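Note that one protein chain is taken out, while the other chains of the complex remain in position.
Naming follows writing order (A and B), and every chain is counted from residue 1.
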Amino acid sequence: MMGRSMHALLSRLYPICRSLTGEGVRRTLSILREYLPGLEIREASSGTSCLDWTVPREWNIRDAWVEDETGKKWVDFRQCNLHAVGYSAPVDAWLTPEELDACLYSLPEQPRAIPYVTSYYAPRWGFCVPHELREKMKKHPGRFHAVIDSELKQGSLTYGELALPGETDREVLLSTYICHPSMANDNLSGPVTMAFLARWLSERPRRLTYRALFIPETLGSIVYLSRHLEALKAKVVAGYVLTCCGDERAWSFLPSRAGNSLADRAARHVLSHHTPGWVEYSFLTRGSDERNWCAPGVDLPVASIMRSKYGTFPEYHTSLDDLSLVTDKGLSEALEVYKLCLEALEGNAVWRATRLGEPQLGKRGLYPTVSFAGSAEGWVRDMKNILAYSDGEHDLLSIAELVGAPFTRCLEIAEKLTAAGLLAYSSD
Amino acid sequence: MMGRSMHALLSRLYPICRSLTGEGVRRTLSILREYLPGLEIREASSGTSCLDWTVPREWNIRDAWVEDETGKKWVDFRQCNLHAVGYSAPVDAWLTPEELDACLYSLPEQPRAIPYVTSYYAPRWGFCVPHELREKMKKHPGRFHAVIDSELKQGSLTYGELALPGETDREVLLSTYICHPSMANDNLSGPVTMAFLARWLSERPRRLTYRALFIPETLGSIVYLSRHLEALKAKVVAGYVLTCCGDERAWSFLPSRAGNSLADRAARHVLSHHTPGWVEYSFLTRGSDERNWCAPGVDLPVASIMRSKYGTFPEYHTSLDDLSLVTDKGLSEALEVYKLCLEALEGNAVWRATRLGEPQLGKRGLYPTVSFAGSAEGWVRDMKNILAYSDGEHDLLSIAELVGAPFTRCLEIAEKLTAAGLLAYSSD
Partner (left out) sequence: MMGRSMHALLSRLYPICRSLTGEGVRRTLSILREYLPGLEIREASSGTSCLDWTVPREWNIRDAWVEDETGKKWVDFRQCNLHAVGYSAPVDAWLTPEELDACLYSLPEQPRAIPYVTSYYAPRWGFCVPHELREKMKKHPGRFHAVIDSELKQGSLTYGELALPGETDREVLLSTYICHPSMANDNLSGPVTMAFLARWLSERPRRLTYRALFIPETLGSIVYLSRHLEALKAKVVAGYVLTCCGDERAWSFLPSRAGNSLADRAARHVLSHHTPGWVEYSFLTRGSDERNWCAPGVDLPVASIMRSKYGTFPEYHTSLDDLSLVTDKGLSEALEVYKLCLEALEGNAVWRATRLGEPQLGKRGLYPTVSFAGSAEGWVRDMKNILAYSDGEHDLLSIAELVGAPFTRCLEIAEKLTAAGLLAYSSD
């Protein structure tokens, strides 16, 4: 049910031509703000230096096509916005098929797919086409009229930021990107899942503070780091990059550079208990904003939970990554998995047993009064084990790992033991 | 031969009806004192607060039976003391079969076994019967006369303590329980093995001090902790709970909470070299007094070596755990394994090589004077390796693990090297 609403939002965002900068990003953020009224829209002007980078000129595109001398359109941006290479310079020229071919991009091994290509930092124009079509265009006897009605101008890079304060200023960083044109798993599944996750967070009590960033990939995180590095380093205790989480294939996990941060531990725990068959990738194969969140000197504890990881699924960065690849079920499961992770972060803490030795559970109604073989199994055993490891050092997440039970069950037991006076909060 | 004496003691203790408190415990301790003249008998009065617990009233039972209107005894405590639920309140009542059935305990899956059931902390009475018999009793046309001639009174909990001082006050804690009625593997194998182990200890020179506790399970260790926690924490370097060690099935090991204490390391070493096929259980599956010895804030290094671990063998806590399950061979092997562990604790220390570089073994008669291929194998290789790791950091037990040789052999070599002036004692 939630999946249907999520897919509806994704379908609404899908046709917009997003890029590193420009109106497509702004339109996307403005739709997301309908779901998240607190979402702040931020800008960084073209030419701004940020760390090692410079914000480029803003790019907008109105139309693009290739037509022949009869006026027949062979390539039409209005049919699919992947046709124009991202950040293409404007062009309006008649070219021979050979001349045009030098500006075409296609995938010989996926002859019907339109690839997704960008050229943010080198001036260039080009069209992305199915390889089948390219072959036909090569043989066309006449010339082609190539038009890209785009504009590169002084403008800005745009991103969205939502802060959800909690009881403490220990912060969870949620990051997703909003710079890809019409593709569904990579990457609209990310912002859609994050929008629903942030809305859920906004409606519940929060021990931790949450910061949700909807940014253009790579440069967005660089801009954000250039503005907020010290605050992030001081506050962030865990974080996730939300991307590629809308299909129904095997779950994937990409750890932080440190590999065993709180974010990693919560993610592995949740995946182990709730998504059989999940795969752990090496940090070496990272490809999204964890490249910056986890860079040396930044070192935030940011990991990523995905379904089909970027770069590994056949539809990746092509027109095949469409609305049918991402499903209601896939999106709602991603939301659930991320909720479980955040619940683990919220509930995790270090407790200390208040009694020396095993307490008398029976007199508190926590233990059967008749003792026989097997009477101390199940719930009772988990309760005793949670007591046994509540030594002021193990946090509940590590106890859940030891005990082999889902965090939610362990938290329920810990709360019951706390209510009975047998556990006391020790530290986060 | 030792096994036969051990089994004789076990058979003598078997008929006594032990419980958490009462005359059965005292009679058991008095027989054990024949073997261990230094055994001190201690008492804790009913009503004494100890940690989170309170010593309950003392329970004694003289007789119990169920008879029909013809005077035929259907259930007879004198045939098997498991028939009465432990700590049963007195009763003398005529009941319909349906009324009686509410106070019967049986095992549908083991229809001929009498289960072992207790109700120490909630007032209750009941009979434990074979499920087959229970089915027949249900169909009995007349009423039953249920009699339990028991008494709950102000009294005390009783336990035995034997201290065997050694050269140092670094202490080994040996703990076993004496609160189960007629069952052999769980638990008479424990006190019997401990009695013979303590007698052996009492007759040999001791570097370490030993403290052997014969206590009622759970509450006995709680009472002891409430009286001696600081001394235990200051002195105990290793310990074992002796239980379920009299049958001939696979060896089991239950580590301490810490998992790699000296007690754990010695036990794993001995089991690896002497009991092929042993199984290591998780501390999560503990069930005896290590629950208290290893609790947070107590944290003693106490492990347990068993044969068929409690809760895992079909006869567990039933009348089938009888004198035939425990054998002469099983008991004597348990004694041997525990002796090997204590010998490892006694012999373990850190040595330091006295010479820089490899010493000249040949001039001390420790090396063949003719050198050829293979002349440095076996004993010579072990000797060189023990020298190579005697760096003032590795203790001999860890060196034995590295070298892959039994501790006894390594100790013999270390003593030879010490006599030759090539090793010097560094620390415990």
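Criterion: a residue touches a chain if its C-beta (ideal position, glycine included) is under 8 Å from a C-beta of that chain, and two chains touch if they have at least 3 such contacts.
Because the structure is a prediction, the values reported are computed rather than measured.
Colleague: Which listed residue, A:221, A:243, A:261 or A:371, touches the chain dropped from view?
Modeller: Of the candidates A:221, A:243, A:261 or A:371, A:221 is in touch with the missing chain.
Colleague: Taking the full complex into account, find the residue in A:159, A:316 or A:407 that is in contact with the omitted chain.
Modeller: That would be A:316, which touches the missing chain.
Colleague: Return the single residue from B:20, B:194, B:403 or B:417 that touches the missing chain.
Modeller: B:403
Colleague: So one chain is hidden, and I want to know which residue out of A:14, A:35, A:120 or A:379 touches that hidden chain in the complete assembly.
Modeller: Among A:14, A:35, A:120 or A:379, only A:120 touches the chain that is not shown.
Colleague: Just the residue numbers, please: which parts of chain B touch the chain that's not shown?
Modeller: 352-353, 355-360, 362-363, 369-374, 376, 381, 384-385, 387-392, 402-404
Colleague: State which residues belonging to chain A touch the missing partner chain.
Modeller: 51-53, 85, 105, 115-122, 124, 218, 221-222, 225, 229, 257, 283-285, 287, 291-292, 294-299, 311, 316-318
Quick note on the criterion: only the chains that are shown with their structure count from here on.
Colleague: If chain A and chain B share one sequence, what is the angle of the rotation that overlays their CA atoms, in steps of 5 degrees?
Modeller: Angle of the fitting rotation, chain A to chain B: 120 degrees.
Colleague: How many angstrom between the C-alpha centroids of chain B and chain A?
Modeller: Taking the average C-alpha coordinate of chain A and of chain B, the gap between them is 54 Å.
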